[in-house]
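Supplied in structure tokens, the structure appears directly below.
With one protein chain removed, the remaining protein chains of the complex are shown where they sit.
Chain lettering (A, B and C) follows the sequence in which the chains are written, and residue indices restart at 1 in each chain.
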Amino acid sequence: MTPSSVARILRKLSRENAFYFFTSIGNYIGENAVSLEEFAKKIGEVNTKSLEFHFYRGDFEKWVAEVLEDGELAEEIKRLKNLKPVRDALRSQLHLIVSKRFERLRKEFLG
Amino acid sequence: MTPSSVARILRKLSRENAFYFFTSIGNYIGENAVSLEEFAKKIGEVNTKSLEFHFYRGDFEKWVAEVLEDGELAEEIKRLKNLKPVRDALRSQLHLIVSKRFERLRKEFLG
Amino acid sequence: MKLKKQAVSLDSLDWKILQALQENSKQTYTEIGRRFGVAHSTVYDRIKKMEENDVIKKYTTVVDLEKVGVKNITAIMTVFTDPKESENVAKRLSEASEVLEVSTSLSEELSIIAKVVAKDQDKLHSFIALGVAPLPGVLRIRTSIITRKYKEKELLIKRK
Partner (left out) sequence: MKLKKQAVSLDSLDWKILQALQENSKQTYTEIGRRFGVAHSTVYDRIKKMEENDVIKKYTTVVDLEKVGVKNITAIMTVFTDPKESENVAKRLSEASEVLEVSTSLSEELSIIAKVVAKDQDKLHSFIALGVAPLPGVLRIRTSIITRKYKEKELLIKRK
């Protein structure tokens, strides 16, 4: 990956582009993520109902692909669906994937 | 007091005549009392915000006077206002007045 | 026997006429016809048909009650009920003149949402305490009093 595309994935987003956590249609819990780093952190914190809602709607992979522009991470999240994880299993696996990716990119960025 | 007026105060009320506990205008907490006995019990249980709301609106004394038809207890509740009790002080004093009254009437009723 | 609801199909002229009538129900057939380049008799026929099959429910007038000194308060009441009693509670609420709108709704929980008007906060509370809380199956009630209206309109008909 080029340094500039890594920097792009790690950037801080505008309010409009943040990820907003809901628990069901129209029910926003007040938590959002404005960067990949914060996204990883919030996955560890928000309730699992919210994680299940977005995961099975495909919201996470869509946001990661279209807003963060990290196609690789989007693919990994999508593949996780095959395991059909729920509740804490979903949280830990999603958290692992996203935080690992963040750490790798950060190291790459710092050189 | 005549036995029949004691019995009347101690009777079980219809749903329409029960006391419904609110915390503010239009906010019903789901607790109600269908008798003096239950009224005493619920005063010990519902949150003090609800007690303050009804106490200072005069709802308790009104219900006791008009529905239970216990003028004496209504007067006692009304007099308590002079002390301007709030929170747990309100709960304990109100609870004392109402449960004492209930015990006295019950003894009178059982003879 | 309950009649099955079947969608009435409207053509683009019908939609235009409906939109015109929603904007101003007092326009004449001639005015509407001129606007869309058709004869007033055509407009008349289309409207009659839409009245007959109840696409047009009512011609009414929107009045500014505040301007004439009617100062009601409006509140949105959410009633949580035993699911078995939900329909009965909704029906009972619908009968009350204080209640303008009643719907059942689904969020994380089932509930009934109703718009209520009253002369003042005391009247509002009395209605809810004496008329709603005692209904069989009512579990809890949450009420929000409207402090300011920013927008209030019906769904505008868009031309198809």
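By definition in this document, a residue touches a chain if its C-beta (ideal position, glycine included) is under 8 Å from a C-beta of that chain, and two chains touch if they have at least 3 such contacts.
Treat the numbers as computed from the prediction; the structure is a model and nothing was measured.
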Using the touch definition up top, pick the residue from C:S12, C:S103 or C:S126 that touches the left-out chain.
C:S103
Interface residues of chain C toward the undisplayed chain are 5, 7-10, 18, 21-26, 53-69, 72, 74-76, 78, 90-91, 93-94, 97, 99-107, 111, 113, 117, 142-155, 157
Using the document's contact rule, name the residues of chain B that touch the chain not shown here.
23-24, 26-27
By the contact criterion defined above, which parts of chain A meet the unshown chain? Give residue numbers in ascending order.
15-16, 18, 20, 22, 25-30, 32
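The rule is simple: only the chains that are shown with their structure count from here on.
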Hey, how would you classify the chain contact layout here, line, ring, star, complete or other?
line
Averaging C-alpha coordinates per chain, one finds the centres of chain A and chain C separated by a number of Å equal to 42
Please work out the Cα centroid separation of chain B and chain C, and write it as a whole number of Å.
41
Averaged over CA atoms, how far is the centre of chain A from the centre of chain B? Could you give it in whole Å?
55
